[in-house]
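With one protein chain removed, the remaining protein chains of the complex are shown where they sit.
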Amino acid sequence: MADDPVIQTFMIECTELLQAMEDALLRLEAAPEDEETINALFRSAHTIKGSSGIVGFENIERFTHKVENVLEQVRSGKIKVDNELIELLLKCRDHIANLIELAEKDTPASASDRTAEEGLLRQLQSYLTSTDKQSNTKINDTAPSQLGSNSPNSLNYPHPSSEPSGSGDGVRTFLHGRDVESGNWHISLRFGEDVLRNGMDPISFINYLTRLGEIVSLTTITDAVPPAAEMDPESCYLGFEIDFKSDFDKQTIEDVFEFVREDCKICILPPRSRIEEYIQLINSLPEAPLKIGEILVRGGALTPHELEEALKIQNAEAVYPSPLEGEGQGEGCSQRKSLIGEIVVDEKMTYPPVVDAAVEKQKKQKEAQAREAKTIRVDTNKLDQLVNLVGELVIANANIIQNAQRLGDIDMIESASTLSRLIEDIRDRAMQARMVPIGESFNRFHRVIRDISREMSKDIELAVSGGETELDKNLTEKINDPLMHLVRNAADHGIEKPDVRISKGKPAKGVIRLNAFNDAGSIVIEISDDGSGLNREKIIEKAVEKGLINSEQTLSDKEIYKLIFAPGFSTAENVTNISGRGVGMDVVRKGISSLRGSIDINSQEGLGTTITLRLPLTLAIIEGLLVKIGGEYFVLTLSSVEECVDLTREDIANSHGRHLANVRGQIVPYIRLREQFMIKGSLPDIEQIVIVRVEGQRVGFVVDHVIGEHQTVLKNLGRIYKDIEGISGATILGDGTVALILDVPRLVQSAEREEVRG
Amino acid sequence: MAKTIMTIDDSASIRQVVGITLKKAGYEVLEACDGKDALNKLTGQKVHLIVCDVNMPNMDGIAFLKTVKQHPAYKFTPIIMLTTESQEAKKQEGKAAGAKAWVVKPFKPEQMLSAVEKLILP
Partner (left out) sequence: MTVNVERNNGLYKLAIEGEMTVLTSAELKRHLLYNLENCSKLEIDLSQVSEMDSAGFQLLFLTKREAIYSGKIMRITSHSEATSSVLELYNMHGEVF
């Protein structure tokens, strides 16, 4: 189901609309009467309803419809916006989000979802019932005038009486209940003067009619065309008498004319209608009875005999008008129905004029819309494929360059390098196409902060900056969870309650800041709060209790803060349902390192905490350092590499079997990749150590040769490499050789474990 | 020559559904995301029919309708308005401005197609 492109568009659209709904609701909290915000809110709900109906999610449509009803009343000022309503609407928004998610996964709603929905619907209904009274009165006010007057276009002729009238008219009694012989429909049309101006053309309707059946006969009535001087060429003066053979039902045939029925005289007589109905038709039409009669006979609607009888009755009725005239009872109803011009009663209700939304007021949306108009949606998969292909291109080109160099053909080398510049350009553009501003991800947290503030009676403001900073779309999806943990933590553990803050001399309102900026090919995201800061003693206490450290160890602040990333670590005294389940930070660290990113913590007790995430701009391209061990190639992410130094036999001898190197007086532990990956072959005389920084710590990796910087597109090489610990992916070099990409954080962790065990 | 239909809706998925349906039926389709966008795209283009949502940001359907009815080249272009039952007042306003064809949202693609075909054949 999710493969359907329409459904996909729907999902993307709904995500945006739900966000817009949420933004609007949050804005309403501050300005409950802002018309523009209310309109935006209404429009979002309205569009979700409309779209979901069209793509076939009726449950979403039904629910959103109710929400829209309430919003409609809000818009018209019948319902006032208060916090209670905002709360309810936020819950409704969440419920819609949930329904959409279920629809995407194609799973039915659970019992609790349904109970929740019923609860929400009841609450929504309570808003609607309280305004019902008002609207009822309105309808009643206007009702008599609608029912009392016939549309000026309606054909006012006597309705057939189901009972013979008391006049004792012999002819009438004789004819009663007789049906005409014709098995065809008869359609009588007199178009209104404005139809052409309204873009409607009788030609189209008659053409459409031929799709439903066969036109047996058609007579164009031009009697109404006025003398040349008075004739308005843009007006329509045409009428038609059509005999029509069709197996469709009356409704379907009537519906052909649905767009003109208000402006036209339309009479549709089903096959084998009663003669009376033809009589009424003849009476109702502006042309002379005999003329119409002849048309009817010619078209086969009536036999000459039937016409004769009909005209006799017609004359008789002119003398004895039907006593039931004007009553739409019994059989008359079906007759009335065919007079489509009359079925407008419901649509004639008058409503209070709706204030036209001032266009100037919508400037903000205008700009956003204008932007939208210049963009197209592209499936991220398509972009991925493109980037992949560009990756192949880079590799293929590297191959060409190698061959050109081998052949020593200067011209060839020249051409190949021109090509390679172009390819690099294409790659950059393709990558850029996947970049999105991080602001959207940031803005989601307004709601989170609001909810936490309420739940915990805190006063917290979220300050967002650097929202325009761009990063890979895939990455934005993946950082959402870690960010959520960090923001919740800051709100929950970081920011104190207002009274506590005041007693500490801080403003009652706490601030959580989300900031993003680009730095040296990475994106840096900072989550900072002006709360209580991390409590060193508490962390140490907890860590000792959990056996993570022993009480004698002396640790730097950084090392202490790092402890909170250990699995199962939580210092929160009360486990709240917001954070503090003790899994948070561990999960965050794993999440970030799987994105080849790093986390850094800075904290000052009493003043607040800043967590800094550093992530690559994209997951698809690696700026790496290519190294060689034996015959194998490996890539380390360049952003983590600090320096490369030689490791001589002498150094090894000096470290007495421990994996420690002395780098300009600093002791750096190292990992021998040769051992790690069990690579055979003889050692070179001088090995090299690549020093990387992982979570604030310097670690060395020993390799045979450092080949140089290498920019490469990540390839998915399937399962074979998936289970190898310490490998996060692979890439293909210009000559087709595979180079494995090292998962540096994992390698360091496993080395640490080794060391503990050893 | 295929007839050209312009669809105006702020919902991309509705535009997509309508677009796919109409293209399948043999029409050319032009899309616009609101009234302003539509007016920009209309310049000089022969359009045989317009399908226009009522509720849109940045010039709604009624304002668009009123504007297009003043336009010498498009004043007689048939317009199908998309509406919901909750927009009665808008509908009255639109009818007064000359919009006669209304399709109620949500609609099935075939309903949209038959509404279009009643007004123009592909």
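A and B label the chains in the order they appear, each numbered from 1.
Heads up, the rule we're going with is that a residue touches a chain if its C-beta (ideal position, glycine included) is under 8 Å from a C-beta of that chain, and two chains touch if they have at least 3 such contacts.
Here the structure is a predicted model, which means the values were calculated and not measured.
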item: Visible contact partners (per top-of-document touch definition) of the missing chain; value: A, B
item: Of A:Arg197, A:Lys590 or A:Lys628, the residue in touch with the unshown chain; value: A:Arg197
item: Of A:Gln19, A:Gln125, A:Thr219 or A:Ser417, the one touching the omitted chain in the full complex; value: A:Thr219
item: Among A:Ala20, A:Ile38 or A:Ile206, the residue in touch with the chain that has been omitted; value: A:Ile206
item: Selected from A:Glu234, A:Asp379 or A:Asp499 as touching the chain missing from the view; value: A:Glu234
item: Hidden partner chain, residues of subunit A it touches; value: 196-197, 201-203, 206-207, 217-220, 222, 225, 228, 231, 233-234, 236-238
item: Subunit B residues touching the omitted chain (full complex); value: 73, 75-76
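The rule is simple: only the chains that are shown with their structure count from here on.
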item: Centre distance in Å when subunit A and subunit B are each reduced to the mean of their C-alpha atoms; value: 23
item: Parts of subunit B lying in touch with subunit A, wherever the complex brings them together; value: 10-14, 16-17, 20, 32-34, 36-37, 49, 55-60, 62-63, 75-79, 82, 84, 86, 88-93, 95, 98-102, 105-109, 115, 117-121
item: Residues on subunit A engaged by subunit B in the complex (per definition of touch); value: 5-6, 9-10, 12-13, 40, 42-43, 46-47, 49-55, 61, 68-69, 72, 194-201, 204-205, 207-208, 211, 234, 256, 258-260, 262-263, 347, 349-354, 356-357, 359, 362, 365-366, 369-370, 372-373, 377
